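A single protein chain has been omitted; all remaining protein chains appear in their positions.
Chain IDs A, B, C and D follow the sequence of writing; residue 1 opens each chain.
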Amino acid sequence: MKKRSHRRSEKAGLPPGTLMHVGEASAAPVLMRLLDYDAERVEERQVEGIGEVVPPRQGGVLWLDVLGVHAPLLLEKIGQAFALHPLLMEDVLNTEQRPKLEDYEGYLFVVLKRLGFDRREGRVSESQVSIVLGAGFVLSFQESGGPLFEPVRQRIRGTRGRLRKLGPDFLLHALIDCVVDEYFGVLEQVGEEIERLEEQILDRPSPVAMRTLHRLKRELIALRRSVWPLREVIGGLDRSDSTLLSPGVELYLRDVYDHTIHVIDTVESYRDTLSGLLDVYLSSLSNRMNEIMKLLTIISTIFIPLTFIAGVYGMNFRHMPELEWRWGYFAVLGGMLAVALALVVFFRRRRWL
Amino acid sequence: MKKRSHRRSEKAGLPPGTLMHVGEASAAPVLMRLLDYDAERVEERQVEGIGEVVPPRQGGVLWLDVLGVHAPLLLEKIGQAFALHPLLMEDVLNTEQRPKLEDYEGYLFVVLKRLGFDRREGRVSESQVSIVLGAGFVLSFQESGGPLFEPVRQRIRGTRGRLRKLGPDFLLHALIDCVVDEYFGVLEQVGEEIERLEEQILDRPSPVAMRTLHRLKRELIALRRSVWPLREVIGGLDRSDSTLLSPGVELYLRDVYDHTIHVIDTVESYRDTLSGLLDVYLSSLSNRMNEIMKLLTIISTIFIPLTFIAGVYGMNFRHMPELEWRWGYFAVLGGMLAVALALVVFFRRRRWL
Amino acid sequence: MKKRSHRRSEKAGLPPGTLMHVGEASAAPVLMRLLDYDAERVEERQVEGIGEVVPPRQGGVLWLDVLGVHAPLLLEKIGQAFALHPLLMEDVLNTEQRPKLEDYEGYLFVVLKRLGFDRREGRVSESQVSIVLGAGFVLSFQESGGPLFEPVRQRIRGTRGRLRKLGPDFLLHALIDCVVDEYFGVLEQVGEEIERLEEQILDRPSPVAMRTLHRLKRELIALRRSVWPLREVIGGLDRSDSTLLSPGVELYLRDVYDHTIHVIDTVESYRDTLSGLLDVYLSSLSNRMNEIMKLLTIISTIFIPLTFIAGVYGMNFRHMPELEWRWGYFAVLGGMLAVALALVVFFRRRRWL
Amino acid sequence: MKKRSHRRSEKAGLPPGTLMHVGEASAAPVLMRLLDYDAERVEERQVEGIGEVVPPRQGGVLWLDVLGVHAPLLLEKIGQAFALHPLLMEDVLNTEQRPKLEDYEGYLFVVLKRLGFDRREGRVSESQVSIVLGAGFVLSFQESGGPLFEPVRQRIRGTRGRLRKLGPDFLLHALIDCVVDEYFGVLEQVGEEIERLEEQILDRPSPVAMRTLHRLKRELIALRRSVWPLREVIGGLDRSDSTLLSPGVELYLRDVYDHTIHVIDTVESYRDTLSGLLDVYLSSLSNRMNEIMKLLTIISTIFIPLTFIAGVYGMNFRHMPELEWRWGYFAVLGGMLAVALALVVFFRRRRWL
Partner (left out) sequence: MKKRSHRRSEKAGLPPGTLMHVGEASAAPVLMRLLDYDAERVEERQVEGIGEVVPPRQGGVLWLDVLGVHAPLLLEKIGQAFALHPLLMEDVLNTEQRPKLEDYEGYLFVVLKRLGFDRREGRVSESQVSIVLGAGFVLSFQESGGPLFEPVRQRIRGTRGRLRKLGPDFLLHALIDCVVDEYFGVLEQVGEEIERLEEQILDRPSPVAMRTLHRLKRELIALRRSVWPLREVIGGLDRSDSTLLSPGVELYLRDVYDHTIHVIDTVESYRDTLSGLLDVYLSSLSNRMNEIMKLLTIISTIFIPLTFIAGVYGMNFRHMPELEWRWGYFAVLGGMLAVALALVVFFRRRRWL
């Protein structure tokens, strides 16, 4: 788990609605990108302060994309400018929320988790994306910056972009779709790791494989916590009777919903596969033990009686008739060989050899 | 898992409704078979382009069966000709959908998975079948060609075919029935593999059996993902209040629904059986270990003391009275025999021998 | 699993409603028993063809009990005589149905599973019983003949039989009650087998016990598949608003429902018990291994050092002062004894002895 | 499981409503205690036959407490006197019912399980308590006599007893409360057994502990079957709209409901604890095995090479230069010591010693 500069428990005792950033501290400045568009035109610019943000125009869509949530003061101002509830702004700052959908009067609030996969460490990383859909505007807040929404911006800028002719609810859909689409890439990478692990375990089980298995299991536990609530969120949007959602957007939301189910299904089947791999690993440990013991037993069973015979004829009794025999030595050697062969036949019969 | 030429994650960032084939690339041409029938007559032909498709006539049924979904342009044209939503056509091309039912205004959209069993590799293969039911027409899209719907065509061609007198909803039922019927064959083959595995594990457990078990488990995980959603799909059709479904078709849909439940039941009980087999396998490994250790312990416990006695009389002390005795050697041999017999009796008592 | 002459997959491709017997082939003739009764009189006879069946009289009950479902032609005639839906008749013939309740217009259709326990093979056998309740008549179809419904017939024949005064819905209840009552006997026998197994595993675990455990587990998986759907069937009858069921029968159906829940509870607790027995078995295997290893370790640890000492004094060095000592031999014997005693004390302290 | 004189399966085939005692046979006479009370007065007496029972008076409460259900004839008379349904009386006699609530017209019927804990055998025993609540009367039937309801009687007799001023529904609550209160005692005893077992397993795991664990697990399976349905029963009473229940009693029923949930929670956490103990037990078996094997390996690894060296110098070759050396013997002894020390250091480094 990543170290956090502010831990959740430090918030205990503060009144609800207090804006305090819970999550990784960051020194990077908070970037804000404004897109103001309608069917005819697109205006796009980087804004510095909330003063530069114009109110949403009739028929147009205003999209303010905020990269970074570690500036409580700035976010408080944004909240006031758009008349957002303090509890909502608190959730934007506290990046340890579960994905959720909240229907405030006048706007919808969606919290999502963006996923990434750090191939070197084999870790799934998580960052929070909060989106507010209001009348004529969409606000998006990202915990960690990155070119997540660039494809959406390009679709808006493009001249034949259907998106420009549609309302802010379609923009909301496009943003959610962006977030969910990233999941498939993460799942494919996890899936590849699982396949590599499978080969390794079937081929040559080792404690290292067990550690990898344990790590992947923990990653899937974390993944599950991000993905399961998503279903409720998008299902909730689909069933919502909010006037902010036009009837046409429903089909598109259902499409994202299907993707979410697909993601959940995949996560669940990965879990099943991992638990199957654990069984394979444990059984192969048992098998190896059997192999080792078999070898020890074969060697011991063959040589212990022989050594005993040698020991007998190494005794120093004065009267041991065999010792005097002409062919005694060779007879004993022959006897030993016979015993050894008998035991080999015995093990062959039991299919140990 | 099969290699795919286009992976799901490559679609990320594209606007929804973009037609891009996700699935195995194919060089085979897309075949289209048209059946235009009513109670009196049947017309059947292979069509090349969408221009050859006549509009559905009043009272008749038009069935367009498309084999292959790797031609986006052609499919786009079909979509336009029948006024289908771009999201629907996207789902037809993206063959990694879960089975689902969608009620678009004016038509119903059903996605199913066709199953096959590759006996040589012991793998269940999957391909997508999408069906659109509209007023007077049925469109079916198969990912991979094969004589799946031939029995339906024969029932339509036949003179006493009841199907010809009925509407397109009965055709939809017939097609779904075809797909579900194939499942029983696949399940029977999986069931036979499980029975073979069971015999093998009860008879002679080996790491190979464990691998087979693991593979079958993975196959069942995949099977489950195809079969469980089917229940919702057909149950949804049964409960649907769409005007495209006549009241008479309900009983038939319920019949397919029963088959689906039967399939799910079977898959679940196979899973239970496999997890029982794992227990049997692991316990038999433990048993074998016990057998091996028992043998080693018996041999060691009998011979180690004897070897010790031989060692004692192999010592070179000047004053060892026993060595001088007339019958010392035979006395010791007798003593050894007595010890060995005592140990054999001891093991018999413990039922180790 | 029993071999079946017609496998389910052979039906694939046939139109629904096609009457083909799926199940074990039988050469025995199909028997039909007719009971025609009302409060005053009872008429009972064996009929040969459907022509002999009189239509149900006003106020009376007609009960046709068909033993054997392997004669498609005869059954088709019965279906036509009572105007039954072809899908219903198909389900009667296909004896691999799950228990289910279907509400056709004009009649109710109930499919049940009759259970038997083959004590010699320790197998639960299953056969299908289908019952149709119509206005004034009850049809029952049994896959395998047997004196299942004889007690009901006797209650009808008897002069004080309450059943004779009541309608066909009470007859339906009586028949279902008969089927469910048989379950208790089967469960008691399975329960006894489990108790025997428990004693065996606690007493003297062996691979044979593991096989028995596995077999019983499989039997319970099969049992579950017959019993769980029963709950829905009888619960569905209880909640049904069909006019064929009079209000008075409800209490009686609830009574059977309670029996069903009792059966399910028992099956589930048997499953729990079996999985507990598996734990006991595996842990006792580990215990035995510990016992075996302990013995080996004790013997080895005591004798290996002694044998080493004997070996030392068996060396042939010219200058070994101890060998010349008068009491050297006895001193070494004493030393060996001391070592052995010390090790025995050591093991005692560790409570290994 | 206790032997039963009449087994459930013996009832198979009898018409429903047939009164036959299923349960342990008893030679003790059936006792009947009658309490007839209202706010002003209490009349209490032992009755012999049903003839002595007076009809319930307006505004008063009549409570007939029947100890023993093994007298079908007597119970049939009671049923007739209070106009109870034969199915109800059948359930009273058949003491293998699950806890349940049934709403007959005119009276409510509650079946509960009374629990006891036999400390010597470590077994939870079960006996059935059936209660009928009618207009102005309460009938209670106990399978096995005991001073279960004595506290309730004392509260009625007492002059300040609030219970006397309230209707029969409050009496029903008091009786149920009595039964549920007993559960806490049983659970505490089971809990103590589990704690003892835990100490034993953590301290000194043995096959005996495993048997205790298995026994407790079975007891909890049985306990669960008695306790889970209780929730539905009391929840059902709480939600019931029967006119026999006055609004005031609801709060009290909710209170018992909370107790039931508490009991269920406890049973479930006991199950979790037991399954955790199984893990502890199994892992400690593995640990012990490791300890045993470690000892064997250390002893063997140290002495086997030494014995080999001794063996080498015990060979009888004519030309073995070392044997002639002056200090050969001591050099070899020193070498052996060096080898032994090196191995000890080796094991120390691996932290085996």
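Just so it is clear, a contact is a pair of C-beta atoms (placed from the backbone, for glycine too) under 8 Å apart; a residue touches a chain by one contact, two chains touch by 3 or more.
This structure is a prediction, so every number in the text was calculated from the model and none was measured.
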{"item": "Neighbouring shown chains of the undisplayed chain, as defined at the top", "value": "A, D"}
{"item": "Residue touching the undisplayed chain, where the options are A:76, A:102 or A:238", "value": "A:102"}
{"item": "Hidden-chain contact residue, picked from the options A:119, A:196, A:218 or A:348", "value": "A:218"}
{"item": "Positions on chain A where the hidden chain makes contact", "value": "1, 7-9, 11-16, 85, 87, 90-91, 96-98, 100, 102, 104, 207, 210-211, 214, 217-218, 221-222, 225, 278, 281-282, 285-286, 288-289, 292-293, 295-296, 299-300, 303-304, 306-307, 310-311, 313-316, 320, 322-329, 332-333"}
{"item": "Contact footprint on chain D, counting only the chain that is left out", "value": "151, 155, 162-163, 173-174, 177-178, 181-182, 184-185, 188, 191, 195, 202, 251-252, 254-255, 258, 261-262, 265, 269, 272-273, 276-277, 279-280, 282-284, 286-287, 289-290, 293-294, 296-297, 300-301, 304-305, 307-308, 311-312, 314-320"}
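In the analysis below, only the chains that are shown with their structure count from here on.
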{"item": "Same-residue or different-residue interface between chain C and chain D, half as cut-off", "value": "different"}
{"item": "Interchain centroid distance [CA atoms averaged], chain A/chain D, Å", "value": "42"}
{"item": "Residues of chain D engaged with two or more neighbouring chains", "value": "314"}
